[in-house]
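My structure is below; once you've seen it, I'll send some questions.
For this view, one protein chain was removed and the others were kept in their places.
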Amino acid sequence: MAEVALVEAVTMALAWEMAHDDTVVVFGEDVGINGGVFRATAGLQEKFGKERVPDTPLAENMIAGMSVGMAAQGLKPVAEIQFMGFIYPVVDQMISHAGRMRTRTRGRLTCPMVLRAPYGGGIHAPEHHSESTEALFAHMPGIRVVIPSSPGRAYGLLLASIRDPDPVVFLEPKRIYRSYKEEVEDDGEELPLDMIYTLRDGTDITLVAWGAMIKETLEAGEELERQGVSAEVIDVATIYPLDMEGILESVERTGRCVIVHEAPRHCGVGAEIAAELAEKAFMHLLAPVRRVTGFDTVMPLFRMEKQYMPSTKRIVKTVLDVMAES
Amino acid sequence: MAEVALVEAVTMALAWEMAHDDTVVVFGEDVGINGGVFRATAGLQEKFGKERVPDTPLAENMIAGMSVGMAAQGLKPVAEIQFMGFIYPVVDQMISHAGRMRTRTRGRLTCPMVLRAPYGGGIHAPEHHSESTEALFAHMPGIRVVIPSSPGRAYGLLLASIRDPDPVVFLEPKRIYRSYKEEVEDDGEELPLDMIYTLRDGTDITLVAWGAMIKETLEAGEELERQGVSAEVIDVATIYPLDMEGILESVERTGRCVIVHEAPRHCGVGAEIAAELAEKAFMHLLAPVRRVTGFDTVMPLFRMEKQYMPSTKRIVKTVLDVMAES
Amino acid sequence: MSVTATFKIDYHQFLDENGEAHSDLPGGKLPAFADNPADLVPLYRLMVLTRLFDAKAIALQRTGKLGTYASSLGHEATHVGIGAAMREEDCLAPMYREYGAQFYRGVKMSDVLLYWGGDERGNDFSVPSHDFSWCVPIATQCLHAAGAAVAFKYLRQPRVAVTVVGDGGTSEGQFYEAMNLAGAWKLPVVFVVSNNQWAISVPRSAQSAAQTLAQKAIAAGIPGVQVDGNDLIAVRWAMEEALERARKGDGPSMIEALTYRLSDHTTADDATRYRENAEVEEARRKEPLSRTRKFLEAQGVWDAKQQEALEAECAKQVDAAVAEYENTPVQAPEAIFDYMFANMPESLKQQRDQHVKEMNDG
Partner (left out) sequence: MSVTATFKIDYHQFLDENGEAHSDLPGGKLPAFADNPADLVPLYRLMVLTRLFDAKAIALQRTGKLGTYASSLGHEATHVGIGAAMREEDCLAPMYREYGAQFYRGVKMSDVLLYWGGDERGNDFSVPSHDFSWCVPIATQCLHAAGAAVAFKYLRQPRVAVTVVGDGGTSEGQFYEAMNLAGAWKLPVVFVVSNNQWAISVPRSAQSAAQTLAQKAIAAGIPGVQVDGNDLIAVRWAMEEALERARKGDGPSMIEALTYRLSDHTTADDATRYRENAEVEEARRKEPLSRTRKFLEAQGVWDAKQQEALEAECAKQVDAAVAEYENTPVQAPEAIFDYMFANMPESLKQQRDQHVKEMNDG
């Protein structure tokens, strides 16, 4: 069993699935000899050849559109978009075709594709390199949006995403690509999609987060423990479809919820979760559901990006406010 | 004072502003001699010439990108996207540039552009012609999203949108383009953006809607009156930024809220409103906030589209459920 | 200064407007597939069927029995020429009016009616089961064809993807991106530009300063050629050349077929608003059916009696398709949900169950 970082778990899952399924093809800008700008595809071209790991011309909409065509005709494309800030040209093909192919043709043609992209801020990157716009994809019918927050979940969820017969947007929290390693068995075992992962048990409040923000949220859980508040921490993992049963079960127990995400607040995925709670946990809520999120601004250039990112401190403070309100 | 339908009010506003501001240029696919596929630009090319009302080559991303360039260099582009189903190629230019130009350059360059598009279902149109994806734009920092629901508001809000120094996505509910006429004075008077419009006073529950769904929501208000429930009806009008003060004021009074929209439920704008209420109206809510929305599916082709669209009946039933819960 | 690259665009026509073979043919004769003119009769028959179907569909729309419909009037040679040149195992990624090509490949008239009648089942062709369905977002289908070609090449299948895009569609970046990819990767794909001179109300001249649309292939470094799109033989010939090239592994090509949209853009359009009748009349003189018929008659393989019989037979077939369409009951409420995912999410199941319940409760 190997100790791997999140980005290495991605590579490991890609390699496993390529070795076991001939129809899996990995491609994108600079994924070949360069192994991807974050090295997520490092070594794959060497191992599987240029035809299975080709560099594409530089065009993201093209990458999405060709994936749709490949997926409809018997392949399992796993395409990389270099940064989420450059993913927007794919919106058209994803919403107009990827998410529709099955229902449009009553199941005659399908679209088993995965679009991978590193996302999120906090790595001192240039303009457009720190985006968190998962909510755009979560609003598209027919498309799963999956975000791992640990090496193990990166491995298992990516395998499940590739094997899923429908399109998946798989967003990788690049801030924690290499922040720590954990043991991950390279056994081809997938982890279930459409399901939350409870990372910390608690009784007073439920903290809901995903991606890199899991780090701050778990830290907040520790800090709150010290201050006498028992926080449950949930990794949503699949952003659409949401496992609302799982979240509700927790919130009904704790009676309180704070949702944490890096994306802008307005119409972020946190809004959907809070709205569902407002409807379905109404009788159980002891305090308002609050969100700790990015601002409704453009992510500032990196000199000030830390101010934009939800901090452990902001999470703790919000939780204490919520505790005080009930 | 003329009796005009909503689409005619759009034309009237465009003509007024073109007559009074030389920098306003109207363009898009088929907007010229054809006057737009819905006739929203009818007569403008004749009146203002080909240079001010040109047909563009067929490319939506191009329309958005050239608008950014025009707006940054002294013009006020008012571009039409033929249907919201074809708006997705603009996402890149809007999120990467239109919404960023001012903050990126610390105000040196700005982007006073308007992107108009008819949106919504219910007119028996072909595939891709019935989309309601306002939530995608509402999640983009720096961009206003405005939706009128009457001829008068179409006129006043479009004028305000063109005059606003920042980018506006102006979505026109095509199902009610010609469903009725009302008197609109062609006096160049704008209506305020960033503000709700209360269309019906009530004391028991607040119904929040926008666009064409205002019709069913008002009908539901009438029907509920007959059943002894006094419903306030709010037209949100500006989808981002939301006038949450206005909505909160009402919900704090009524203690109940149902939100209605045609777009898919998951991560729709209704989620943001419900989330805000869950946080800020917590102490005032007598019942869960419910949403009556489109399904999390692709809008079915038109033989079944009526089933998809929120009906007056579904709204009434939901309101009665909410009343029963408190 | 030196010249670093030179290019030319050829134009091909075999049959002129009167159905007479062009004097200046390559090798002095028609392509092999036209050696025996009787072999062209089935193609002509399909052109006639397509046109009669088209008229019927418009009539259905006018009487409220069909939704908006995109006519193929005037495009029959281009469309049937494409269909006839392709093999069954090839894959078509059409836009929204290539019925002639699709009928040749097995799509049923009732499929077309269902689709424009607002029923997804129109896209569920039993044959050709691997073809893409109609594609409304302009030019997006070009990338699907390129992707399909990636699959064929990767899977070592001797198949070719064919896509059709309009003159208007050549202004979309996706069209160019698809050709560029196809060129860079030498993909087995053929791009057909159906240049019918109009994109709704926008004339070809307003789309681009390029003298020909075929020259857009130069940007991708792939062969581009212009043909008379109302000449069945020219279209089929150019298609066969391109398909052969692709099948041999020599990569993609592009064909600009010059035709004319004799109808309104769709039944929702009124072309008299923006174009001169004289232009339409002029184009009508070049339309494909009469010239094909004249050619076949001159070759002695067709006559007025056969024409009459054909028209009667086509009318029957069309009526049968209409009956099939009209007798297709609406889908069950579940159908809105059931094809969204192979593994339906819990939340969607809940929406479905509630909806079905509400529909049943009336």
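Letters A, B and C mark the chains in the order given here, with residues in each chain numbered from 1 onward.
Keep in mind that, in the parts below, a contact is a pair of C-beta atoms (placed from the backbone, for glycine too) under 8 Å apart; a residue touches a chain by one contact, two chains touch by 3 or more.
Here the structure is a predicted model, which means the values were calculated and not measured.
*Asks:* Out of B:93, B:206 or B:297, which touches the unshown chain?
*Replies:* If we include the chain that is not displayed, B:93 is the one touching it.
*Asks:* Using the touch definition up top, pick the residue from B:244, B:286 or B:320 that touches the left-out chain.
*Replies:* B:244
*Asks:* Which one, C:69, C:103, C:132 or C:176, makes contact with the chain that was left out?
*Replies:* Final answer for the missing-chain contact: C:176.
*Asks:* May I ask you to list the residues on chain A that touch the chain which is not drawn?
*Replies:* Residues 29-30, 32-35, 37, 55, 57-59, 61-62, 85-86, 88-89, 124-129, 265-266, 295-298, 300-305, 307-308, 314 of chain A touch the chain absent from view.
*Asks:* Take the complete complex as the reference. Which residues in chain C touch the chain that isn't displayed?
*Replies:* So the residues of chain C touching the unseen chain are 1-12, 24-26, 171-177, 180, 183-184, 186, 206-212, 214-216, 218-222, 226, 251.
*Asks:* Against the chain that's been left off, what residues of chain B make contact? List them.
*Replies:* Those residues of chain B that touch the unshown chain are 25, 51-52, 54, 56-57, 59, 61-62, 64-75, 77, 92-93, 96-97, 102-110, 141-142, 164-166, 194, 240-245.
Definition applied: only the chains that are shown with their structure count from here on.
*Asks:* Going by C-alpha centroids, which chain is farthest from chain A? Tell me that one.
*Replies:* Looking at centroid distances, C is the chain farthest away.
*Asks:* At what distance in angstrom does the C-alpha mean of chain C lie from that of chain A?
*Replies:* About 40 Å separates the centre of chain A from that of chain C.
*Asks:* How big is the gap, in whole Å, between where the Cα atoms of chain A centre and where those of chain B centre?
*Replies:* 30
*Asks:* Can you list the chain A residues in contact with two or more other chains?
*Replies:* Correct list: 61, 92, 96, 103-104, 141-142, 240-242.
*Asks:* Using the touch definition from the top, which residues of chain C touch two or more other chains?
*Replies:* Within chain C, residues 120, 137, 173, 335, 340, 345, 347-348 contact more than one other chain.
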